[in-house]
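This report refers to the structure that appears directly beneath it.
The complex is shown incomplete by one protein chain, all other protein chains being positioned as in the whole.
For reference, chains read A, B and C in written order, and residue numbers begin at 1 within each chain.
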Amino acid sequence: MRFFSDNAASVHPKLLQALAAANAPDTAYDGDAHSAKLNAAFSDLFETEVEAMWVSTGTAANSLALAAMCPPHRGVICHKEAHIEQDEAGAPTFFTGGAKLMLLEGEGAKLSPEALESHCAAIRDDVHQVQPAAVSITNASEYGMVYHPPEIAGLAEICKDRGLGLHMDGARFANALATLGCSPAEITWKVGVDALSFGFVKNGGMSAEALIFFDRKLAAETQYRRKRAGHLQSKGRFLAAQILAMLEDDLWLENARAANDGAQIIAAAAGDRLIYPVEANEIFISLTADEAAKLRGIGFDFYDWGEGQARLVTSWNQTAEEIRPLADAIAAL
Amino acid sequence: MRFFSDNAASVHPKLLQALAAANAPDTAYDGDAHSAKLNAAFSDLFETEVEAMWVSTGTAANSLALAAMCPPHRGVICHKEAHIEQDEAGAPTFFTGGAKLMLLEGEGAKLSPEALESHCAAIRDDVHQVQPAAVSITNASEYGMVYHPPEIAGLAEICKDRGLGLHMDGARFANALATLGCSPAEITWKVGVDALSFGFVKNGGMSAEALIFFDRKLAAETQYRRKRAGHLQSKGRFLAAQILAMLEDDLWLENARAANDGAQIIAAAAGDRLIYPVEANEIFISLTADEAAKLRGIGFDFYDWGEGQARLVTSWNQTAEEIRPLADAIAAL
Amino acid sequence: MRFFSDNAASVHPKLLQALAAANAPDTAYDGDAHSAKLNAAFSDLFETEVEAMWVSTGTAANSLALAAMCPPHRGVICHKEAHIEQDEAGAPTFFTGGAKLMLLEGEGAKLSPEALESHCAAIRDDVHQVQPAAVSITNASEYGMVYHPPEIAGLAEICKDRGLGLHMDGARFANALATLGCSPAEITWKVGVDALSFGFVKNGGMSAEALIFFDRKLAAETQYRRKRAGHLQSKGRFLAAQILAMLEDDLWLENARAANDGAQIIAAAAGDRLIYPVEANEIFISLTADEAAKLRGIGFDFYDWGEGQARLVTSWNQTAEEIRPLADAIAAL
Partner (left out) sequence: MRFFSDNAASVHPKLLQALAAANAPDTAYDGDAHSAKLNAAFSDLFETEVEAMWVSTGTAANSLALAAMCPPHRGVICHKEAHIEQDEAGAPTFFTGGAKLMLLEGEGAKLSPEALESHCAAIRDDVHQVQPAAVSITNASEYGMVYHPPEIAGLAEICKDRGLGLHMDGARFANALATLGCSPAEITWKVGVDALSFGFVKNGGMSAEALIFFDRKLAAETQYRRKRAGHLQSKGRFLAAQILAMLEDDLWLENARAANDGAQIIAAAAGDRLIYPVEANEIFISLTADEAAKLRGIGFDFYDWGEGQARLVTSWNQTAEEIRPLADAIAAL
């Protein structure tokens, strides 16, 4: 059984059906009927007028959002374990034309308003130092923890005071929402988020993520940047169709709930081994090399996460029956 | 009936079947079983060891190939009507980190060895001038004409003498091959091509193109650049599956032959209206505004191409029965 | 005698005196007393509040100005023989982070409002095409011709309508002014110029040019970009001192008048050989290879300028007595 990554999971069958249903000639790029529905669909979901566009990866979504906020000579503040810093091969610097990632510490890969304020205050307004232009946070975080609305509001207030854009990497936005129980609006624009990378691929999608601009001025130039980055697919209708299928009847939320529920089964079994509270679909546990070998021997796979630690990720399509054996095996260690 | 663009056509049903067949958990990115087959599949097709990787657009394939050949401070020589110059929003400059496109004239959007040599000879070896590092040609060209092997060999000889990489934009490589009747090897590495963007999307594909390196040294760094550009999809197996389905039983060639055959039906009817010989699936004809309106009135759509000209593109799935009415209407003008 | 380039000429002795006079400890970078005077000095000269900063080359001045106007994904419209296109090794693309130079034709390396309007009108507002953000003109032009205020006003009107910045490369701004006889204000901000590269090095300077922002909003970010490009010299007071010495008693204008006067001596002798009217300190003449060899045999040096043409440049420190022999030799051919 695979607990490596939600990226490894299969695609929800409704998306394959949507692809088949979209397979008629239509205008190329994003001039098609499916793509034309995205703004309205996300505006409904977020209860405000937004600009939405499809891209094929979270890295592209994150980098395009940051490029819209940050000129080449400035910086983006993020956690030192943020995906944009650790796992995107320099993409934000590439898309912005040179911006520097400015790294903060913080429990569970989350930024606190205190850390942000203190970092900003320490930057002299001096041409020798790179000045920040944006802040990027990840919700749910890289350690599977969620930001609650007041936490984001606290960060957003500093951003507003200092003229910084606020971007949310929502590769697991659905999992965060499933835990928070609030509306999508309450955790984004209502608390000051300017742009969101809304992930679907880790949540049963195939190849379409959504980039949402609450600050709609940022969208126009991004259309050009998306093409310039080779991300304007000529049969974009198949990306739009995936996303629309995900939004229909809140399939995205249903999938995320399933994955989160699975994570809770493991969390309950892991007890004191838990390194972080489990608030989405990732579980980080203490695990010796011997214990890891034992679990793998039974047939479970997962990532080691540094010395004596492991990461387990549950997926939308894993049932409680499939997950319980892992929980039991952990409990039995 | 749509003659706007082969991008607007539907996807071949075999690709949808391939997506469904690939819908099981597998390793993320390109660590999956389908992606692992690409090198061998293309090495077979090209009768030599190649490195192959999937990307989602031709713009990404072209730009990654050029970035592998050209450092930020140098230039890429191409036709002034090349897709990379006219239609990619600056992507080659973006991906290379700043390279200059150096534009040549040439009939039918093709470069001649004479034009290339004379352009190169006119560049002083002087730090004030951007020096070229690569040449990019399109086969079939933007005006639907094909390069024959000796023409490419002539360009490649100059490239070799001057230390320039040679890239082929093969957005309609299949259509060129269907016309040329030679082997894929004979029109690429055997005549000096270092890298090829092998297009599938215009030819019945959905969202996967292949970037082929005959000069395999260029591939290793490109793996990093692909990720950095946000083009490493996490469920890459679905791109590989599309490509493998296209290669099976030469579906790519069958699709291209169908589109080319359709173009010949129109070409035969267009007679003196033809601006360029029809060697692939694009037809450029003289057409007054009145004539264009008349055709549109009947229900045919297509692009105007400057004053008094029009572009018609046939697709893999248009039958002779569907195309003949347009041919008849043109003949009747 | 050298007629190669005004770059080859010596430095005016007053500048060496100014360097010696500035040789006391002072705050580093541009925090010194000399640098602090630049804004006021140029605001006086231009009769409006400007932001001025020193840089060491015209290429840096041009590129910083364009980077302030043009984001990485857009373009800068200029003449196809503009210095920024032909002789700066891609610097504008480097400094802007990727902008495309969009090249126009025009007599004497000048842009006309008609050519500009028609170029802009032909760019579809379509993400596949690079959209312009700025226009750059050179006064005096690369062929030694001057733009008169109404010509610039005509260009500026189009820029304003289309939201484009207007930059003037004034490598030989002094020579243009000496010919025009108008005030510096009348040929710049009063007719719509947003930023000026004000050249001194070709006009008896050593290593300091001025970048002037009439649109002062553009200056703030440029301070950061200048440092980021390695152009913030730590003993910047020596650049400021050179510029202040040039402005004192209009030395810049006196030098330019001398160079222009010398050019007129040659122009009068060249008669029908003149390819362009001589309006600054450059003379372009028809000259066969034999004739060129003859002049060089006498001891004059200069650039060939393509087949059968030559470029002669006079400098601030060449007297009529020194120039007349060349004029006589040309007349005698």
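The definition used in the following text is that a residue touches a chain if its C-beta (ideal position, glycine included) is under 8 Å from a C-beta of that chain, and two chains touch if they have at least 3 such contacts.
Just so it is clear, the model here is predicted, and its values are computed rather than measured.
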| item | value |
| --- | --- |
| Selected residue (touches chain absent from view) among A:130, A:201 or A:219 | A:130 |
| Option from B:221, B:304 or B:328 whose C-beta touches the chain left out | B:221 |
| From B:9, B:176 or B:232, residue that would touch the chain that is not displayed | B:232 |
| Contact residue for the chain not shown (choose from B:12, B:34, B:73 or B:190) | B:73 |
| Chain B, residues in touch with the chain not shown (by the definition above) | 29, 71-74, 97-98, 127-128, 131, 221, 223-228, 232 |
| Footprint left on chain A by the chain that the document does not show | 72-73, 75, 86-90, 93-94, 97-98, 100, 127-130 |
| Interface with the undisplayed chain - residues on chain C | 2, 4-5, 7-11, 13, 16, 19-20, 23-29, 55-61, 63, 88-91, 94-95, 201-202, 205-207, 224, 227-235, 238-239, 315 |
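Everything below uses one rule, namely that only the chains that are shown with their structure count from here on.
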| item | value |
| --- | --- |
| Innermost chain, where centres are averages of C-alpha coordinates | B |
| From chain B, the most remote chain by mean C-alpha position | C |
| Centre distance in Å when chain A and chain C are each reduced to the mean of their C-alpha atoms | 49 |
| Centre distance in Å when chain A and chain B are each reduced to the mean of their C-alpha atoms | 34 |
| Interchain centroid distance [CA atoms averaged], chain B/chain C, Å | 42 |
| Contacts with two or more other chains, residues of chain B listed in rising order | 88-90, 94 |
